[in-house]
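Of the protein chains in this complex, one is absent; all others appear in place.
Chain IDs A, B and C follow the sequence of writing; residue 1 opens each chain.
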Amino acid sequence: MEPLDIELDEGELELPAEPMHLNMGPSHPAMHGTVRMVLELSGETIAKVDVQVGYLHRGFEKMCERGTWAQVFPYVDRLNYVSPMLNNVGYALAVEKLCGLSVPDRCQWYRMALGELARISDHLTCDGAMAMELGAFTPFLWFIKAREMVWDILEEETGARLTHSFGRIGGMAEPPTPDFKKLCLAALPEILHIVEEGERMLLNNRIFLDRLENVGPISKADAVALGWTGPCLRATGVSYDIRKAHPYLKYDEVDFEVPVGTRGDTLDRFLVRLGEIRQSKRIIEQSLERMADSGPVNCDDPRVVLPPKSEVYTTIEATIQHFKLIMEGAKVPAGEVYSYTEAGNGELGYYLVSDGSGTPYRVRIRPPCFQIVGGVSKLIEGRMLADIVPTFGSLNMIGGECDH
Amino acid sequence: MATFKLDGKTVPFEPGDTIIRAADRQGLTIPHYCWHPGLSSPANCRMCLVEILPKPGQRPLSLDILELDAKTGEYKPVQKPKLQPACYMAAADGMEVLGDTSEHVVKARHDVQEFLLLNHPVDCPICDQSGECTLQDYWLEYQKTQKRMHDEPVHKPKGVEFGATIVYDGERCVMCTRCVRFMAEVAKDPVLDMRERGNLNEIFVSPGRQLDGHYTFMTEHVCPVGALTTKDFRFKARVWFLRTAPSVCQGCATGCNAHLDYDPRYNKAYRYRPRDNEKVNKYWMCDEGMLTYREAHDGRVLEASVDAAARTTAQALDEVKSLFTGVPSDSVGVVLSARYSLEDNWALRELALVLMGTKNVYWSGRPDGYEDDILIHRDKNSNTRGVKDLAPTAKPFQALVDDVAARRITHVIALGGSAPGDASTLRAAKLVTIAAHRGPMTDLATVVLPATSWAEHSGTYVNAKGMRQIADKALEPLGASKPAWKQVADVATALGFEPSWVKLKHIRGQLIGTAAADAHATPGPVVGNASAE
Amino acid sequence: MSQLVLDKLKERFGAAILETHSNFGDDTAVVDAAQWKAIAKFLREDPALDFDLPVDLCGVDYPNRLPRMEVVMHLYSIARHHRVRIKARVGDEDMDGAELDSVVSIWPGFNWLEREVFDMSGVRFRGHPDLRRILMYPEFEGHPLQRTYPADRTQPLVPYRTEDEAGMPLNKLEPFGHDEGMPFGRVGPHPHAEDN
Partner (left out) sequence: MGDMSNANRSLTIDGSEQGFATTKVDALLGWARKYSLFAYPFITACCGMEFMALNSPRFDLARFGAEAPRFSPRQSDLLWVVGTISQRQGPVLKRIYEQMMEPKWVFAFGTCASSGGFYDNYTTVPGIDKIIPVDVYIPGCPPRPEAVLDGLMLLQDKIARGERRAGVVKPRVDPAEHVKELVQLRRSANDPSELAPGLLAGVRK
């Protein structure tokens, strides 16, 4: 039947209304349980908004100061818990930069493949959840189904579905399993298929589009000045992707594009993520191609890499090495370093300060979505109440990361 | 002053210095097992080998060796410089010494370390030394390679009892002979020696003898590895859970500097380690002293009591009040203690002379005991000199006994549980004792107030040489105990006076300038909270 | 990557640039806290520098240094592809005088970050639009990322249930004891500083 389309002037509908205060969250399905918005509404229009975060502040940075450098991995897992592997790799790279280590090629390809898998699951979750919050439940279920496929691979590799703690200083916990490549190559087309299905279903849906198009737009200049990075920035048309701008690992050796948007509105953010899923697929395929089937994964430096367990139990040298690394922790040379990688939400930075001991003196994380959420008020002020949900959903705010 | 160069750094030295000693004085450590600043140099661990460059125009001192060529698989003759042990080589002016910067030295250290670990058992998990073991540190610093000899290691006697205090493990031993030399050179009792040779080398006690005497713990202390362990500390704690406070031994008037190792999780002291102090105890402590850490827990007064019945501190203070109301001040005797810190004694003296205005000040302590000419002092009180400086007019304990017997003194406030002589006469007087440990004075007391031991609050002690030394706080106060100077303040308040000291720093401020306060003679940390290591 | 930034800073501000280094390729300048805003403005507006992306702002606490708190700012230029780290040291041992000029007017992105540094490290920013706590709740006292704040001192907003109410044991075994989990690689200043 014909869609009902009545030309109405906003002015006619706008009734004079007393400003009304509305409190959204922290326990609100669209607020991811961790954000609180104190809104001042006039009618349905948002006159003023105060976004309050910190409901998931877990003292990450403080906790890092009491363990060894290696004991930080489980914590970074739980920062951006939608793509833990990217955090793992980012932190490992940061410490390695401080130690002046470089890991073997095989490990670099492995890290790329795992990282991109994590990115896929990140974007699937974000887009799926956003669709769900707009009432489209089916694509959410589909995307989660696809995510399960990714998680199956990661579980096969790391033993954990979600929080892997798989990165290590100077390598990875384990070498790739024999059929890692087979699994990925089998799963990726499936995942893409599901993504396309979901995409068709959503992007041909008038209601869905209406809720996204021209909702929560932001200009290039504003986005940059707010310190936005990642998909949200690229949706505005700024093609700043660390994988291209400052290639790390082997990203300069694979070819992939950086999908960018034009209007920087919610729809663009949605599309950029879907685009990146496709690019991640390309990257994974190339990395698998280039990754050797055998060879060392960990760099050969007894000061940071644990000895094989069998040796630990039988030879005194390995016992000593294990003891030193576990009880004292790997000694990281004194100094400070800022290392940055492209995580699911943008530039994930680690600013590490070492006093040369086995314990970090300071671990500062630069969570991409902290500043992104900082810009929310700019997006939604002056818009309708209902626009909050898609706008906020499209920012992929991750509590653990945003609130440290 | 004459100097030589070590890896390009200029090192001054005094005539007769070995390279390693001069470097050590400059804070440059050359790795070593057998060398110890307090002992002679046997140069038998070979860890401190260094390369000494020939003087200009001189032919280098070098050896012909055969080196395996990995490619051809054949040995080819090469020359390598003859390395010298830094612990034996006397420093000479203008000498050019290479340590870490010489590939030969690096290789030599690597190989020495590998040899030392050749037959070493996989003991770290059960070894008391692990965590402070030189083998572990040097492996990471100088070897870094895995085992190459996958063969049955040589087995040697384990768990040999050298005596009442020390257990020996031959497999862990690196034959540095530090223990042998310590017994011979410092303890003057050459009871240990080495037997067999090569792989079978082991330390043993002279037939018919045991490792005994007053300095057996030091053999464990000088042992760079886990070969010698004391029965006292064995399997009691893991060193990485221990924290350390700089302390002063309470065993006698020598006042040896020590590290008090304690576990903050259980608020328990585990051991003493000597704290190097050239002026007092050099690097050593005696067995009796090493064991005094136990007094932090043994025989303690942990709650207030009235007539030997437990009370809260508040009740006890009320009792004190009622005891002392209407008592003329000149029939009150105050007993300082040579076993307590200057601060505690100062507080009590203040109460006596200034607040109560009594002239009857006495001092007590433990009776004298064994002494030797190494460390052990006849006077078994840690602060006698301090108390005498603080209250020169204080009368000896016997005088108190007489005065009580003669009814000149009816009420006594005493610090410390111990008494130098028979104190039973004091039963005649009303005795209020502030003490950390049980003793005659607490048994006779009407009211006992619990005080903290030296381990639970920072205090100053003056040793026989008149040096002020601070024992830092390690443990949290046990039971209901408070620092004695606080208890004294409470007593003063209970008696209706206004004590002039509330915080430790008030008292410390007062102490400066008194005869006891020659801060410059103070070795070790002057500030209370100076952390050890 | 580019010594250029540091050179330009030095030539423009001279003595206000206290020290510089480029370890690990991170250009770093420690600047005079008084010049903080001026330098920020210069970095933003100089066409050759053009630092348009406010990356990060954080505080690093050195309790036994003076000044005590180090505020670290990371900047990036999307056009020029270069980064810089600017540091200023403020505050005495009691964090008195730990103040900086806010740079929110130059980069709105620093709005929340300055609030976070205030919240976590206790540095106050002059001229910040609204300097409130952001991660901790308003009732919270102290600044957790100062090293003198004990990691496990909680300030609950709701009173905990007692075991009698619950009728079951509630106290968990702590994952870390007082010092447990802290590797002995660093023998810290031992926990009891001289009391009173």
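Simple rule for what comes next: contacts are C-beta pairs under 8 Å (C-beta built on N, C-alpha and C of every residue); 3 or more make two chains touch, one makes a residue touch a chain.
A quick note: this is a predicted structure, and the numbers were derived from the prediction, not measured.
J.: Quick one: which shown chains sit in contact with the chain that's not drawn?
T.: A, C
J.: Of the listed residues A:145, A:220 or A:278, which contacts the missing chain in the full complex?
T.: Among A:145, A:220 or A:278, only A:145 touches the chain that is not shown.
J.: For chain A, which positions touch the chain that isn't shown here?
T.: For chain A, the residues touching the absent chain are 26-29, 32-34, 54-59, 62-63, 74-75, 78, 81-82, 125, 129, 141, 144-145, 147-148, 151, 161-163, 399-400.
J.: For the chain that got dropped from the picture, name the residues of chain C it touches.
T.: 136-137, 144, 149-158, 160-161, 166, 168, 170, 172, 174-176
Here is the rule we use: only the chains that are shown with their structure count from here on.
J.: When the mean CA coordinate of each chain is compared with the mean CA coordinate of the whole protein, which chain is closest?
T.: Looking at where each chain's C-alpha mean falls, the closest to the middle is C.
J.: Which chains are joined by the largest number of contacting C-beta pairs?
T.: A-C
J.: Taking each chain's centre as the mean position of its Cα atoms, how many Å separate chain B from chain C?
T.: It comes to 41 Å between the two C-alpha centres.
J.: Between chain A and chain C, tell me the centre distance in angstrom, where each centre is the average of that chain's C-alpha atoms.
T.: Spacing between the chain centres: roughly 24 Å.
J.: Quick check: what residues of chain B touch more than one other chain, meaning two or more?
T.: 131, 240, in rising order.
J.: Send over the residues of chain A in touch with two or more other chains.
T.: Residue numbers touching two or more other chains: 327-328.
J.: Looking at the complex, which residues from chain B come into contact with chain A?
T.: Interface residues on chain B, with respect to chain A: 117, 120-125, 130-131, 135-136, 139-140, 143-147, 150, 240.
J.: Report the residues of chain C in contact with chain A in the complex, numbered from low to high.
T.: 23-24, 26, 28, 52-56, 58, 60-61, 72, 74, 78, 81, 83, 85, 107-113, 116, 120, 133-137, 144-145, 147, 151, 176, 181-186
J.: Chain B touches which residues of chain A in the complex?
T.: These residues of chain A touch chain B: 302-303, 307, 311, 313-321, 323-324, 327-328.
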